[in-house]
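The other protein chains are all here in position, but one chain of the complex has been omitted.
Going in written order, the chains are labelled A, B and C, and every chain counts its residues from 1.
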Amino acid sequence: RDDLAAYCLMLADDALVASQRLSEWSTNAPELEEEVALANIALDLLGQARVLLSRAGHLGAAERFRTTTMAPALSDEDVLAYFRDDRFFRSVTLAEMDLGDFARTMAWIVVYSSWRLALMTGLRGLSDPVLAAVAAKAVPELAYQREYAAGWVVRLGDGTEYSHERMQAGFDAVWPFTEELFLAHPVETRLVEAGVAVDPTSLRASLDADLAQLLPVATLSRPERPAVGLVGGRGGRDGVHTEALGRMLAIMQSLARAHPDATW
Amino acid sequence: RDDLAAYCLMLADDALVASQRLSEWSTNAPELEEEVALANIALDLLGQARVLLSRAGHLGAAERFRTTTMAPALSDEDVLAYFRDDRFFRSVTLAEMDLGDFARTMAWIVVYSSWRLALMTGLRGLSDPVLAAVAAKAVPELAYQREYAAGWVVRLGDGTEYSHERMQAGFDAVWPFTEELFLAHPVETRLVEAGVAVDPTSLRASLDADLAQLLPVATLSRPERPAVGLVGGRGGRDGVHTEALGRMLAIMQSLARAHPDATW
Amino acid sequence: MDHDDQLLADFDATVAAEGRIEPRDWMPEGYRKTLIRQIAQHAHSEIIGMQPEGNWILRAPSLRRKAILLAKVQDEAGHGLYLYSATETLGVDRTELTEKLIDSRQKYSSIFNYPTLTFADIGVIGWLVDGAAICNQVPLCRSSYGPYARAMVRICKEESFHQRQGFELLMTLMAGTDAQREMVQDAVNRWWWPSLMMFGPADGDSPNTQQSMAWRIKRHTNDELRQRYVDMSMPQAEALGVTFPDPELRWNAERGSYDYGEIDWDEFTAVVKGAGPCNAQRLAHRRAAHENGQWVRDAASAYAAKQATREEVAA
Partner (left out) sequence: MDHDDQLLADFDATVAAEGRIEPRDWMPEGYRKTLIRQIAQHAHSEIIGMQPEGNWILRAPSLRRKAILLAKVQDEAGHGLYLYSATETLGVDRTELTEKLIDSRQKYSSIFNYPTLTFADIGVIGWLVDGAAICNQVPLCRSSYGPYARAMVRICKEESFHQRQGFELLMTLMAGTDAQREMVQDAVNRWWWPSLMMFGPADGDSPNTQQSMAWRIKRHTNDELRQRYVDMSMPQAEALGVTFPDPELRWNAERGSYDYGEIDWDEFTAVVKGAGPCNAQRLAHRRAAHENGQWVRDAASAYAAKQATREEVAA
């Protein structure tokens, strides 16, 4: 039960943090169509996060973060989203990286959605009915995200000389965060044995295949950058994040925390 | 007593908010000498803010912001800096404006320090001994700030064509926020009559004179931009700020508010 | 009667009979220009209007409210898209209009030159600002220009939804903590007068109204719409438990309407002329987004051109 709650948090936080990052594009996108598309992706991920956080809450994950000064009516999803410090977020560090420019964002969406699509596709067939249902809904959403961003990767990679450089730089910047996607946390390892979770080490082939198809069409090369290292063997899944997450949460949680006794 | 507390908060918040903005330059300045200089200015202003916040606290300004969940040992200056929402900050909106690039920052420092120098110079001779002491210490600090930034205004204004444009754009961006500097809040008006405060309407001549001397040397022209409007007649001194202040405080106050029961 | 006169007579007859003018139809140049100006201003308002709300997306205090706000701001981008498309049927494209916007050659609704200072502002924008927009826009669903009328039908439906969401947020806050209730009243105090200004100058100072009404581009005078808005809002304020910051606001049994105080037309004029609290900020933000996106749009064009060449070669 604790393992399953932790696994729900991992999947939820991956989506919540990525959604928050994408929301930063609001009113800043290069075209109105991109405003709409990026908000769509942020909304889909937020939707995934909410169901998964509630599930984690049902499994007891929110209790340790509730305090006596908090409104009792505060939902589990909000307790978990707003009253956990970054050290308790279990998302991969890819999710929290600074998106930088539009090219980097597109590289990031391609990598993120390709990976999560493979994960959700696997989850759809496993034994937990709630996770399977979340996954069934998420699969077409993620397939859309991947297609959308891949379209821009091709246009920017094979557009102007300048956009080509930025698109390559975008993949170069994202690349160091991919290694962590394929590391199995002990929680995952136990749940894989129980037939409830997808083995992250099995997901690499699918991202490799997607990029092997996409990058040549976009006239880009596969990045060669060293992976971001862990801190004493611990990474995002253990709550050891990059500095970016703490700064992001400072903003995200500010208002909710200013009024712990309130619901909205 | 309430008026004097409010006046201390005005002068404190002007410095605190400006100091926080300047701190954003840390690790981002164009040269190491600028790292040192900008940190210096931020530190001077932070020092001014701390004395003034403590004074406001002695006059009772912190009490309404203390709550039962807060550590009783929390100092007045920290209660006032960290547990007030932006609607209770009494700083001018100039102080909170996004600094943007280095040129805009230099224009901003020139305007801010020229104005505050005139204010502090006036305050030095008035009857309140604490304010006079703060002012006596602040005057040489502000004079240094103004000189430092003026040096860059000249170098950038009369440097390359590109830097000239950016320097002019910097003044253009700062200009709309200057009008508010010379508005007298009712608190100020009452304290001016009591011989404790400086009349803000009297400070315009000094800024005008400084700019009339500086801008031609820097080959720049005096900006002509409409003043930022008030909201129903209310501005920063009434706690009606720009959107920038709320975002700034979300970051600044995040950690202190996460641990109201702690002191540091 | 020569050919042009005949066209004009046909146009006038169609309009008078509440018929629709379509892009392929002849229309007077003044009608076209007025429409372009009005639709462009409306489109710009949707786009600039994303900013005050966007200011709170990253800080929305619950995930449900974050989703609602994100979707609302997204809808506004969508509205901008429909409306710019409607102007395209009149022969001007989005790029041209965007440039006019960021060069201050075209306007947007002045209401968006006020800042959103608390999350209650999000509710009040939904309730009052969208409410006022709906009063203005519902009659436009019967605009004589077909593409505009059709865009407005869709937009009004979504705006009503947004308005209900805003009101629901405020109801929640009013049922919440003291701090939340204070936030709501404070937001109402700041937005009430600007929302009244959304209907434009008083009828006596609105010289273009008569022509626009004759063309069925506009269907009611500014003051008529403003009165309707006041009458609609008062019972809602009572239901919420908030007051409007106007001591002269009271029921006039004789008129069957609410009387209200004098609008600060100096403030209105200042904001329209660019001296509002956020004019410079809003335009600078929009300009930066546009300029920062230039290389992306350039790349898309370059790619499209390459693809066209490749297809030609392949053919």
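What we mean here is this: a contact is a pair of C-beta atoms (placed from the backbone, for glycine too) under 8 Å apart; a residue touches a chain by one contact, two chains touch by 3 or more.
These numbers were taken from a predicted model, which means no experiment stands behind them.
Counting contacts over the entire complex, the absent chain touches A, B. Residues 86-87, 173, 176, 225-232, 240-243, 246-247, 250 are the ones on chain A that touch the missing chain.
Mapped onto chain B, the footprint of the missing chain covers residues 16, 20, 23-24, 26-36, 39-40, 42-43, 46-47, 49-50, 53, 75, 77-78, 81-82, 101-103, 154-156, 158-160, 162-163, 166, 251-252, 254-256, 259, 261-264.
Note that in this section only the chains that are shown with their structure count from here on.
Just count the C-beta contacts per chain pair and the biggest one is A-C. Distances from each chain's CA mean to the overall CA mean are smallest for chain C. One finds 35 Å separating the Cα centroids of chain A and chain C.
Centre-to-centre, using mean CA coordinates, chain A is 39 Å away from chain B.
Among all residues of chain C, those that touch two or more other chains are 59.
Residues of chain B found to touch two or more other chains are 247, 250.
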